[in-house]
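Here the complex is missing one protein chain, while the rest keep their positions.
Each chain gets a letter, A, B and C, in the order it is written, and its residues are counted from 1.
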């Protein structure tokens, strides 16, 4: 279907994928729109990852075309479950439109953000509590 | 914007591009939705190409996500302007959804169709009136 | 979602046809219609709305289209209504050609039911189309081994 992929059909399916690039670090990739319809699913997955032993989370929003306050709430649930400690939940946010939502709400002060997953993973070791 | 390209925004701009791979043959590439809003523009372009000397037309619909009866009407205008002679207007239609519109209307009997532009251009020489 | 409805009212102008397609796609994918059925739904809605733009209202005279999408268990009902000049019934079956006549025959080919009526009150036309979701269930039932 090549060129036709740019139809309205493709952003429907909300999907969360998990990956553990090293011990204690879980990368959660989100695909689709992050709103009231999907936010709980993401929040539950983040809490679940922490309960299964993740010390740091990278949430990759490269595949996300839309985030609203409910989506932000889901990310805040993840941070809160991780407990105190800065930079233990990092975001990958390449799109300026998505970044803007964090800036509007000053949550760019709460979530460290990178453009790529590689940058996010380069930020520390599990030992120092950072990713 | 990478992954975000699969939003509803991108199919808006209707666009027609022209290319002349060899004397007498004009390839018209269509991008966007082909309906009442855009059909006249395509029809005019096809008629115009013939009036400027095209003996054969290849209309490449690879970049088209939607075609309705008005779009079919525009293609029929092109064929009619070319005059009698089989196969002088060929279509490139890789998508089954678009192909189906031609089948429903039996216009697959009128327009020879190929999956790729290369196949369409391999079908003949300007001398024999075919592409 | 059963029994739910989405209603869209928009100007009867060519630039809004895409909006009608977006709406029907948004609803259709929630009902888990497959790719090919979604293409059929877009085609049916576009042809019906396009007819309203071209035939229902005098050129340049402002008119509106009401599109209603009614979600039922086994089907989507699509109702396109205008308050235009009205359609001559029964619709004459013509051989589709470059001169026209393709719209209704395309609709007939891609939906399961088509009904065209004058509006109950006042002038105008109501085009009522039905597309069933049942196909896939049928296939599944057949695939069940008959042990």
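Keep in mind that, in the parts below, a contact is a pair of C-beta atoms (placed from the backbone, for glycine too) under 8 Å apart; a residue touches a chain by one contact, two chains touch by 3 or more.
Since this is a predicted model, take the numbers as computed values, not measurements.
Considering the full assembly, A:101 is the residue among A:28, A:42, A:101 or A:121 that touches the omitted chain.
When you scan A:77, A:90 or A:117 for touch with the missing chain, the hit is A:77. Seen across the whole complex, the unshown chain contacts chain C at 1, 4-11, 13, 15-16, 18-19, 22-23, 25-27, 30. Annotation for chain A: contacts to the undisplayed chain at residues 8, 11-12, 33, 35-37, 66, 68-70, 72-73, 76-77, 80, 96-97, 100-101, 104-105.
In the analysis below, only the chains that are shown with their structure count from here on.
Work out the mean CA point of chain B and of chain C, and you get 26 Å between them. Remark: chain A and chain C have CA centroids separated by 40 Å (rounded to whole angstrom).
Contacts with at least two other chains are made by residues 21-22, 35 of chain C. Across the assembly, chain A contributes 7-8 as residues in contact with two or more other chains.
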